[in-house]
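The complex appears here without one of its protein chains, the remainder shown in place.
The first chain written gets the first letter, and so on, giving A, B and C; residue counts start at 1 in each chain.
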Amino acid sequence: MEVLTFVLSLGTLYSIYVILAASMELEYGELGLPNFAKVAFFAVGAFTVGALSVRLCATLTGVALEGEFKLRSYYYATLLSARISSNPLLGLTVFLVTLIVAVPLSMLLGILASYPALRLREDYLATTLIAFSEILRVITRNYEPLLGGTFGAGVVDFLAWLRSPWRELTMLVLCSSLAAGIWFIQYKLSTSPFGRALRAIRDDELASVAYGKDVAKIRAWTMAIGSGMASVAGVLYAFYIGSVNPDDFTVARTFLVVLMVTVGGRGNPYGSLVGAATYLLLDRVMLFIKHNIPLPFDVNYFSYIILGILILVIIVRKPEGLIPERPPLTVKLNKISESNIIQHNTEK
Amino acid sequence: MSLLEVRDLHAGYGRIEIVSGVSASVSDREILAIVGPNGSGKSTLLKAIFGLCKVFTGNVFFKGVDVTRIPPYRRSLNGLVYLPQTRNVFESLTGRENLELAVRDVHESDFRKRFEGIITFLPEVKGLLNRKVKTMSGGERQMIALAMCLMRTPSLIMLDEPTAALAPNLARHVLERVSELRDEMGLAVVLVEQNALTALEVSDKALLMVSGSTRFYGKPQELLEDRELVKTYLGV
Amino acid sequence: MREPKSMKLDNNFFIAKNISKSFGGLQALHKVSLSIPEASLTLMIGPNGSGKTTFLQIISGILKPDDGRLVFKDHDITSLPPNLRFTLGIASTFQIPRVFPSLSVLENVLMAAGDPTPNPMRALWGVDEHELIEKAFNILKLLSLDHLWNKPASTLSGGQMKLLELARSLMSDPKLLLLDEPLAGVNPALASRIMKFLTELKSCRGIAAFLVEHRLDLALKHVDFVYVLHHGRVISQGSPDDVLEDPLVAKAYLGE
Partner (left out) sequence: MIEVVVGALVYSNLLAMLSVGLNLILLTCKVSNFAHGDFVMVGVYTALTVSTILGVTPYACLPFALIAGGVISFALYRVVFEPLRTRANLVMLMVVSMALDIILRYSLHIYADLAQAWLKVHTRLFLFDDFLIEFSGVKIPGVLVFSSLTSVILLVSLYLLLFKTRLGTAMRASIENPELAEALGVNVKMVFGLSWFLSGALAAAAGVFLPFRAMVSPDTGWSMLLPTFASVIVGGVGSLSGSLIGAYTIGVAEVFLTYVLASLGVSTAYRPLVSFSAIITVLLVSPKGLSGFLNGKGWKPWKS
């Protein structure tokens, strides 16, 4: 039984990380835009759930919310989850509504965040975006009426109508199918003419403009798509954890995603799958050590150090990542050889 | 024995060959002028001799030693110096600091002695010592750059278009000074020049490059008498 | 001064009027005017630093002129960004080839075709690029690059990159090609092939080309009209023979 829950939660976490890595891959790996505010868009999804799920559910069931939100949100989350256990439709409504609110909100923010790229060098752009994500965190952790500040906010269990382990299994199926869909979108985009334009802009922005591409528009599109993806991950994460705490959304999380993309291989659509797996594997191994081998300090620290060293080694020794980018990505080989173009050529 | 000898040099950047098979030699107290249309590989040839670009085949001998594979700064210790066309001075430093930097391995007293020697040749430099290079005009910058080279007590100096971006009268003045380098300082000079006619007047040898290879190599007078030169420049 | 045979400024294909540009205190271009007729080869020459590349970058839209107007087929394109000029039919190449190193040769060529902002929504359903690929292959064949189609562009030699730039700019069926030193760093055999190729484009497809070039020996015999730039001014213009005999030109090139 314990093994089953372990596998189920591992799969759910992996799905969430794949979504994040896929969105980062699109923005940073393909377009070369270092979106170091990734955690902010992830947080938009989670914060929407944190701010809305209890309130929405209360409105729908006619429960009046009393007292300070920061002190009472967990209480109401439990209370309302009990309502959902007898009313599956209510749970699904909460899930869908939060998703429908979070994604466009995040996309809009993404378009806004694509504009500094017009005038800033990459490293200053990255610094700006980091500052942006920290602003979001500082505001939410201190503005208590929204998310309960440092107390965090309770989140209703929209799958409360299912019993364990069916609840966890459904969560996994939901997360993994969303992740598969999002990864597939990323795959399709990067192997289409759109992906070609992205890599061209990454390689040489000026030449892309000279060959007719509207760089600002393409960047805005990409940031919108990537941010939408990240917010889906945020919504799933909030429901998976069961609460939202602003301090969970620090720059370190952005860095983890950058790490996944760098390890997996930037510019390769499969990189996000491998990168997320590598990170999770390492994380779990460390967790295992923590529980089984006594050390005089918290082994979590050690796992972070290993992560840091890993990324250093990869950047210094194998900067292209575990699966390097290989052209041509956007032209199908079999299609080419089918046409007589190649045959004609080989006959010569 | 000649001071510098280049044998069948093929050089360029990355995979692109820009100099294809040039041979030449320079003896003591001799000026070699390298002329030719833009893009014919003159500057690349100088860089190849100094070791700043890729040499595919061929050799460079300096003072009889094959220096093709040794790093640039060691060539400059041996007495071969190179004055690039652009970015040849440190703009954020003063004139004195630039000179000090050129000979930072030298003792203070030696520095002073060398400096005295240069001042007699380039008296203008004296007034530039305490000014930041970024406040100087193009001609003044060239003076500092030349002084930096001379502080290293070279036996051969390679100049890449020292008159580029200078007003015509100033350019002529600079080229006259180049001949003084030979006559007064006793140096050998390799000169790449746009102002072909003036450059040929002051030189002892001429190399005409077109599209990376030698079109003419010999006495400047012969080149000047040849109507071919003018036509080569304009491509007929 | 001999009156140069001026080209009539009444064609409505491409006209640049009184283009001026300065960087800091340096006046790089001073009221340069010229016109390029349809289906012609026009050459601009001049010593180093005379402002040729600056002028070319102004036509392609990378730089903005301080003053003056550019008219292309009755459109005022003076303030148009480069990507919109490209869609109008002005394609330009760079002096040092700027291929997209991580794309394949074929992808590089395809980049120049199709939508200026490829719709990400359409990507999900798959895009049929069959015709474009065929067209790209035909262009690559013309320039004998087709056997390299799936190589990353970063592995090409310098000359091949030059050809790839040319192939890329042909992909959009341009009306006017702007070429910045297409022959620099190219061996003589290839250089004369490129010039012949441009002549063919002119006569068969009616494509006009405007070249900035140093290699006069190779370029001059193919072109219809020559402008000579010196210190940011047009000092001479006319047919190749006229310009060669102009004493001002010799002076500009040889110094005093």
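FYI, a residue touches a chain if its C-beta (ideal position, glycine included) is under 8 Å from a C-beta of that chain, and two chains touch if they have at least 3 such contacts.
Computed from a prediction, not measured in an experiment: that's the story for all the values here.
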Among shown chains, those touching the left-out chain: A, B
Touching the absent chain when the full complex is considered, from B:93, B:136 or B:170: B:93
Residue among A:5, A:59 or A:142 that touches the chain left out of view: A:142
Selected from A:90, A:105, A:126 or A:178 as touching the chain missing from the view: A:126
Option touching the unshown chain, where A:71, A:281 or A:305 are the choices: A:305
In chain A, positions touching the absent partner: 28, 34, 116, 118-124, 126-128, 130-132, 134-135, 138-139, 141-142, 251-252, 255, 258-259, 262, 296-298, 301-302, 304-305, 307-309, 311-312, 315-316, 319
Chain B, residues in touch with the chain not shown (by the definition above): 52, 72-73, 76-77, 82, 84, 87-88, 90-93, 97, 100-102, 104-105, 148
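Here is the rule we use: only the chains that are shown with their structure count from here on.
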Chain of greatest Cα-centre distance to chain B: A
Geometric centre distance via CA averages, chain C-chain A, whole Å: 44
Whole-Å gap separating chain B and chain C, where each centre is the average of the chain's CA atoms: 34
In the complex with chain C, residue positions of chain B that touch it: 12, 14-16, 18, 37-40, 164-165, 168, 171-172, 194-198, 210-211, 230, 232-236
Of chain C, residues touching chain B in the complex: 47-49, 157-159, 181, 184-185, 187-188, 214-220, 244, 249-250, 253-256
Partner chain A, residues of chain C touching it in the complex: 60-62, 81-83, 86-87, 91-92, 94, 98-104, 106-107, 110-112, 114-120, 122-124, 126-127, 129-130, 133-134, 137, 141, 146-147, 149-150, 152, 168-169, 172
